[in-house]
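This structure is in C-alpha cells; I'll ask about it shortly.
All protein chains but one are shown at their positions in the complex.
We call the chains A, B and C, going by the order they appear; numbering starts again at 1 in every chain.
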Amino acid sequence: MSLVQISDSTPKPLETGRRYWRSLEELAGTPQFRRWVEREFPRGASELLSSSSRRTLLKLMAASFGLAGLVACRRPQEKILPLSKGVEHYIPGKPLYYATAMNLAGSVTGLVVEAHDGRPTKIEGNPRHPESLGACSAFAQASVLSLYDPDRSRVVLRQGRPSSWEEFARFAADHFRAEVLGRGSGLWLVAGSQPSPSYEAVRNHLLGRFPEARWVEFEPISREAMRRGAELAFDRRLETLYDFGKARLIVAFDADFLGVDSPGVRAIREFSRGRAVVSETDSMSRLYVAESRFSITGAMADHRFRIRSSEMANAVEALASALGLMPAHSGNFPWAAAVARDLAAHRGASLVLAGPGQPPEVHALVHLINEALGNFGHTVSFVAAERAPGEASFEELAAALASGRVQTLVVLDSNPVFAAPADFDFAANFSRAATTIHLGLEADETGSAATWHLPQAHYLESWGDLRTLDGTVSIQQPLIYPLYDGRTPAELLALLSGYKDQRAYDIVRNYWTARWPAQEAERRWRRALHDGLIEGTGAARLVPAVDRRRVLAAWRPRPAAGGIELVFYASPSVWDGRFANNGWLQEAPEPMTKLTWDNAALISPATAKKLGVTSGDVVLIEHEGRSAEAPVWILPGQTDDSIAVALGYGRTVCGRVGRRVGHNVYPLRTSRTAGFAVGVNVRPAGRRYRLVSAQDHHAMEGRPLVREATLRYWREHPDFAQHAVHVPELKSLYPEHQYTEGYQWGMAIDLNRCVGCNACILACQAENNIPIVGKREVARGREMHWLRVDRYFTGDEEAPEAVFQPVACMHCEKAPCENVCPVVATVHSPEGLNEMAYNRCVGTRYCSNNCPYKVRRFNFLDWHKGLEESQKLVFNPDVTVRMRGVMEKCTFCVQRIEEKRIQAKAEGRRPLRDGEILTACQQTCPAEAIVFGNINDPASRVALIKKQNRNYVMLEELNVRPRTSYLARIRNPNPELV
Amino acid sequence: MSKLYGVLAEFDSPEELVEAVRAVRARGFTRLEACTPFPVHGLDEALGLARSPLGWIALAAAAVGVAAALLLQWWTGAVDYPLVVGGKPFFALWPSVPVTFELAVLLASFAVVIGMLALNGLPRLYHPLFEDDNFRRVTDDRFVLAVEAADPLFHANETPALLVRLGALEVRLLEEKA
Amino acid sequence: MASIFSKSTDTYIRIGVLAAALGAGAAIALGFYLANPQVRETGYAPLQPVEYSHKLHAGDLGMDCRYCHSSVEQAAYAAIPATEVCMNCHVRVKGDSPLLQLVRESYATGQPIPWVKVHSLPDYVYFNHQAHVAAGVGCVSCHGRVDQMIVVKQVEPLSMAWCLDCHRNPAPKIRPADQVTNMAWQPDRDPVEIGRQIVESKGIAPPVNCSGCHR
Partner (left out) sequence: MADLAIREPFELNAPLIEGRRSYSEITSDVARVVESRPPRFWYIALAVSGALTLVFFAVLTHLVRTGIGIWGNNQPVGWAWDITNFVFWIGIGHAGTLISAILFLFRQRWRTSINRAAEAMTIFAVMCAGIFPLLHTGRPWRAYWLFPVPNQDLVLWQNFRSPLMWDVFAVSTYFTVSLLFWYVGMIPDLATLRDRATTRLRQIVYGVLSLGWRGSARHWNHYEKAYLILAGLSTPLVLSVHSIVSFDFAVSILPGWHATIFPPYFVAGAIFSGFAMVIFLMIIARKVYRLEHLITMTHMDNMCKILLATGTIVGYAYAVEFFTAFFSGNPYERYVFVNRVTGPYAWAVWTMFACNVFAPQLFWFKMFRRNIAVMFAVSIIVNVGMWFERFNIIVTSLHRDFLPSSWGHFTPTIYDVLTFAGSVGLFLTLFLLFLRFLPVIAISEVKGVVPSPGQGKGGH
C-alpha cells in the first residue's frame, strides 16, 4: 500500500512541551495533501488529461529521450512531502510506540499503540499494566477503526445546524453563570463512567461552582448491582475485585467473567493461567458455571448447569444452605451439595461470583459465601468506591426531567436517549429540559435530539488519565491531533466551569505535577508517559466483614417464577451500542452463535419447539405492555424458557455501517429488569428475517478435529491426543524436501487455554489490513478473516459442551495449495512459510479448493471500493492491501518477521531471540493460547510445547505436515458429579 | 501466345481410369497426372507413386516436441528459478508427462499438415489443368487422366487416339497460357 | 471459361505470406524491446520544484549522502530531508538566492516542499534501505552516479529481474561499510574479491523467496 508514502510527509509538532503529531489536521487542509491523495490513488487516464500533468508530460519528454521518455510519461507523478522541521525520535517509515489507556464503561485497559508516521494503526496491550499484562480485548483492537470513522461527528451542531466551538464558548460563558444558573439547582449532568482523577477534579470544580447541580453516572451495562450488593453486605460502597489466578475452584452464577461481564482481559489471563497444564501430573483449576445464556464462560466450564437467570438466586441460596450458611433449602439443585463439598475442600483458594445482571441481595449472599470460605483477602478483595459530590441516580434524573425540574442537561460521552431504561420514557422527556448539551463521538440519538451537539475527541486523540478498579492510574496520551476538532469531557467541563486549565494536556499534567515534588515532576511525568502508568498509584485493598444479619434479613425466598424470561446482555460486538458503526466488530462473529451483523433472540431447541419457531423466525416479545421484535436463533445449551438478547443493536441515528443493524431491545428493558425480565410473552410475528452466521455447521461429525479428554482420562492415557486417529505409514514418491536449516517457523495453539474471545481475529484484521465485506457477502460465505475461531458443540443437543479452535493458515510443509497453483503465486520459503505473492496471483481459486483447512480467502469483489481518505489511514503500511481478484491468507505475520530480521542484521547480524517475534494474534491473546517461534531451536518455547503429549496435528492423516499444531483440551470435572 | 500442355482424357468410373493408367504406363509414358474426386485405391500403384514419407516427418517432429517440453519444464523449474512448491522436487518425470505428451502431439500435427501441403506443392491456386472448363467436374464425378506434352513419347495425334481406345468418354488437347 | 486464378496469383500469395511472417516477427521483437524494464523504466528525470543539484552538493562540495538522507541507516526509507536541513547551511550560504525562495517559504510557513519522486517501486514491493546499507550495498549500485547528476535520473530498471541478479550473486555489489556512500569507489584490489570476502565474513545471504520483498 503506497500509504508508506505518507512517511515522508510527517507534519510538524505542536508547540507544547510534549511534541506529537498533528499530521492530518495539518495536511488535510493543504492543497498538497489533496494533490498527494490524488497521486496516491491515481485515477488512471485522468492523470494524463489534466492540463497540469500534460505540462509534466512535456517536461518529462524533455528530460528523458526516445522511447524511454515516452514510456516513462505513463508513470503517475508521485509527490514526496518532507517535514519542514524535524521531530525528535521520529524517523520517516519507522513506527513509534506510545503508551496510553482505553476506558470502556469504567473498565480501563493500558495500551501500547503503534503509530506509522503519525497515524495510529495498531493497538497492543501494555505489559506493565495490571489490567492488560500485554493483552487487549477485541474492543481495544477495533477501537482504532472508530478513530478514522468518517461518520464521526465533525462539527459543533446547534439545533442540528452547523456551528462552532467559538459560538458554543460564547454561549457557555453566557449561560454557565451564577446569574443564569444560580446555585445550579436546574443543572444536571449525565456522564458515562470515566474513572479519571484529573477529570474528577474538574468535575468537582464545576460541582463546587454550582453546589446544587446534580451529577449522574449512566452506563447501560454497569456494575451498579454489584456495588449495591456490597453496600448491602458491608454497609459501604465498595468495588469487588477477583483474583482468578489464585482461585483453584470457581463457581460462577450467571457471570460471563471471561466474556462481556468483564470487558477487560485480566480475568481471561488469570483464569487461563489457572488452566495451564504441561504434563498430566499437573493440577488445574475447576470451573462450575450456572447460567441461563450459553456464554463463552459456560463453554470453558467443567460443569455447566442450565438455570434461568430468574432462578439463579435460588441456586445461590441452595449453595449457601449446602454450606450451612442458611436454613436448608427446598429447591431442586442436586449438584449443590457436591459443589459445596468441593468448595469446602478449597478454602481460601476458591471463588464464588455472580453476574452484574443479578440483583444486589444475590451479590450480598455471594459475599457471605466467599467470606465463609475464607476467600476474602485471597481471591476476593475490595477497594472503596467514591461517589461524586451531589451524585444522583438516573432514576432521580428521569423523575426531575419528567417534572420539568431540569433546565440545563449536559450529557457527556453517553447515549441515554437510546439506552435509557424504558420505564423512564427518557427520550420523550429529554426535550423538556430547556438546554441540552451533548458531547459525543457521534451525533447519535441523544446528540441529534440535543440543543447543542459537541464533537468529542476519540481516546487516541485525547490527553487524560484513567484509573483501573484497583486504583492504578495510567496517563492517556494522544497518538494524533483531533481529526475533527473534538474535545475531551474534561475540556468541556473545564470550559463550562472556568477551570484554571482549559486544555486537556494542561489539565492532566498540572493535576499530577502539582502532586509531585517540583524537582521530581518532570522525570516522573516522562516516566508515567513511558510506562503507561503512574508509580505509587493503586488503592488500598480492604477486607471488610460481611454483616450477615443484614444480608439474611434482606433475603426473601423466591418462588420459582413461571413463564418465559428475557435476559439482556452486552453484545461482544457493539457492547451497549457504542461500537455499532465499527465494521470490524460488526463483522466479528459472536463467539457462541457465530452470528455477524445482527443480534437475535437466543433460545433452546426445546423452547423453540414449544413456541413453534425456528431460527430466522421473527418473534414479538412483550413485557409489561412494552414490546419489541427480534429474530429467533436456536442455540443449543440455552436454558429452556429463557431468551437471551444482546443489547446495542437497532441503532437508528448512527453512521452508515451501524444504522438499523440488528434489533433494538432497549424498549423492553426497564430499570427493574436491567438484567432480566420474567414472564415475558413471546409469539411468532409471522415474518422471517435473514440471520447470517459465519459457521453453518456446528457438529464435528465425529472427526477428531478438536481433541479433548477429562483430566482423569488424560492421566490414564497420557498420549490420547496423538492416538485419536490412525495415521498409516506414509511413503513419498519423491525425495522429501528437508527443512533443517536456519529458522523454521511454527505455531502451537493451546485449546485448553483459548476461551474464544475474538481478540485474535480483530488483532489479525488490524495488523493485516483485512477488509470487511458486509452482511450480504458474509451470507455468501465470502468473509475475509485470515484467522477464524471455529466453535463446535459436542454431546447432547439440549445441554452440549462447546469447544473453540482458532484456525489460520497451517503453513503445511507439503502444502496442497502450492502444488496446484499454475503461476507459482504461492510457494514455500526456506523457513517453512507458505508464502502468498498477491502480485503474482491470477485468482484461479484452485489453492483454496485444495486447502483441507479452508483458510484461504479470495477477493471476490473490490472490498476497498469507495473508502474515504480517513479510512485509508488505518492501513498498516507494512502489509500490501490486496486488490480484487487475488487470493490471500495468514502469513504468520511475515512483515513482523522481516522487521525483526532486518533489525537483527543491522545490529551486527545477531541471531533472532526466541519470543522476539510475536504474531499479532499471539501478542494480543489474553489467554496466552498461541505460541509462535522457531521449531528448529529445541530450546524455543514453541518447540518445547510441541513436545508435550497433548500436542497433535489436525488432519494429520493427510500428511500435509502443518506447522501449526494444537494442544488438546482438558476438562476437569468433579468426580462426584460424573 | 500459348503452348500445348498435354492431352486430357475423362472417365466416369475409377476402375476405368486405373485400367487406362496401367495401359498408358505399360506403353512407357511417364509424365502423367491422374485426378479423381476421391482417393482411388490402386491408382497410386498404377502410377507407381512412392510411399509418402509423412510418417517419418511426424516422428521427427514428435521427438522435437518431447525434447522441447522436457527441457522447458526442467530448465524453468530446476535451473532458472527453483522454487519449493509443496515440498516437491524441482523437477520430476511423472508430473512432466502430460505437457510433454501434448507438445509432442502438437508439433507432430503441425509437421504433418505442413509437410503434406509442401509435398503436394500446395497452396498452388493456378494450374494448367484449371484452364480446362470441364476439369471442374473432377471434384464431382469425373476421373481425369492427363498426359503431358512434355512426355518424350507424347504425340499430338497418337496419344489422344490411344486414350480414346482405352475407353475415355472424352479426350481434349489442353493449351497452357504462357 | 478460364482458371479462377491467373498464373501470377501464386507468386503474390507466396510473397504475401513471407511478408506477413517477417512482419509478425518484427512486431514481437519490438514488443519485447518496449517491454524491457531497462528501456521502459530508466531515464525518468522529472523537474523538481526547487532546482537542487546533486552534482553541486554531493559532487563538487563532496557532501555525504547521509547528511541529508539521514534515515538511510535506520529505516526502510532514505527520507528526503526536512527543509530545516537545507536551512542549516542556507541561512548563511546564499541566504537570499531567488532559487531558494520556496525553501525559505517552506521553512517559514511549515508547508512541505512538494518534491517529485524519482525512484518509485510498486506498492507491493518492500525495499529496505537499512538492510541494504547494513549489508554494504553502495548507493551508486541502484541510484547511479548521483554526484554527477544535475537533475536526478533513474538509471537502473529497478525491476524484479534486476533485483534478483544481485540477490543471487551479491558479491559484485558489496563493498566495505565505510565505502557505501562513496560514489567513486575505486579499490586497488578486485572489488568482486573484496565483496566475496565481506559476503563470507558477514554471512550475507539475500532472500530470493517471495516474502523477502512481498508482504
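A few points about this structure:
Operating definition for what follows: contacts are C-beta pairs under 8 Å (C-beta built on N, C-alpha and C of every residue); 3 or more make two chains touch, one makes a residue touch a chain.
What you are looking at is a predicted structure, and each value in this text was computed from that prediction instead of being measured.
The undisplayed chain touches these shown chains across the complete complex, A, B, C. Considering C:53, C:141, C:159 or C:197, the position touching the chain not shown turns out to be C:159 (whole complex). Note that of A:185, A:627, A:695 or A:871, the residue touching the chain absent from this view is A:695.
Across B:85, B:147 or B:162, the single residue that touches the chain missing here is B:85.
Contacts to the hidden chain, counted on subunit C, fall at residues 4-5, 10, 32, 35-37, 159-161, 164. Residues of subunit B in contact with the chain left out of this view: 12-16, 33-44, 47, 49, 51-52, 54-55, 58, 72-73, 76-77, 80-81, 85-86, 88, 95-96, 98-99, 101-103, 105-106, 108-110, 112-113, 115-117, 119-120, 122-127, 129-130, 135-141.
One chain is missing from the display, and on subunit A it is touched by residues 695-703, 705, 777, 780-783, 788, 790-792, 805, 807, 816, 818-824, 840-846, 848-850, 852-854, 856-862, 883-887, 955, 958, 960.
One rule holds for everything that comes next: only the chains that are shown with their structure count from here on.
Averaged C-alpha coordinates put the centre of subunit A at 45 Å from the centre of subunit C.
Remark: subunit A and subunit B have CA centroids separated by 80 Å (rounded to whole angstrom). Centre-to-centre spacing of subunit B and subunit C amounts to 59 Å, using the average Cα coordinate of each chain.
In subunit B, the residues touching two or more other chains are 83.
Residue positions 827-830 of subunit A are each in touch with at least two other chains. By the touch rule above, subunit A contacts subunit B in their complex via residues 733-737, 813-819, 821, 824, 827-830, 961. Subunit B meets subunit C in the complex at residues 83, 123-127, 130-131, 133, 177.
Of all residues in subunit B, only 83-89, 92, 94 touch subunit A in the complex they form.
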